[in-house]
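With one protein chain withheld, the remaining protein chains of the complex are depicted in position.
Showing chain A:
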Amino acid sequence: MTQDDIYQKVKATLVDALNRDDDEVTPSSRLQADLGAESIDFLDIVFRLEREFGIKIPRGELFPESIFQGDPSLVAGGKITDKGLAELRDKMPFADPAEMDKFAADPKLDNMGDLFTVNLIVRYLKSKLGV
């Protein structure tokens, strides 16, 4: 399976899960801001990817949740702390380093959703499938 195969399957999955048109989904689309995903959609997407790719995605592996749990050492004043950023990088080794650096420059919790892009899912699956 090539990267493009993965991308096409991810795209089809998101078209189904989020009821979007084919041309609305691009590699850089952000799931929340661009494609309108809500919290339950993330679970739906994970379930669909598991079925589509025949894999198991442990809870929080693709979309880490711990950072959202209001731990004051990870999030303070609406921003992710240095410790939180370290944890995020640790939990999301598959994230695009450039995207992560961009987020780290202004780590507002509100912006965290911008990390969750179509490309992120493709990168995650690449690492998961060993492509």
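As a working rule, contacts are C-beta pairs under 8 Å (C-beta built on N, C-alpha and C of every residue); 3 or more make two chains touch, one makes a residue touch a chain; residues count from 1.
Keep this in mind: contacts and distances are computed from a predicted model.
The listed options are "Putative mRNA 3-end processing factor", "Branched-chain amino acid ABC transporter permease", "3-hydroxyacyl-[acyl-carrier-protein] dehydratase FabZ" or "Assimilatory nitrite reductase (NAD(P)H) small subunit", and the UniProt record of the chain not shown names that protein "3-hydroxyacyl-[acyl-carrier-protein] dehydratase FabZ".
The hidden chain makes contact, of the residues A:M1, A:L43 or A:V131, with A:L43. Although one chain is not displayed, its contacts with chain A can still be listed: residues 16-17, 19, 40-41, 43-44, 47, 50-51, 59.
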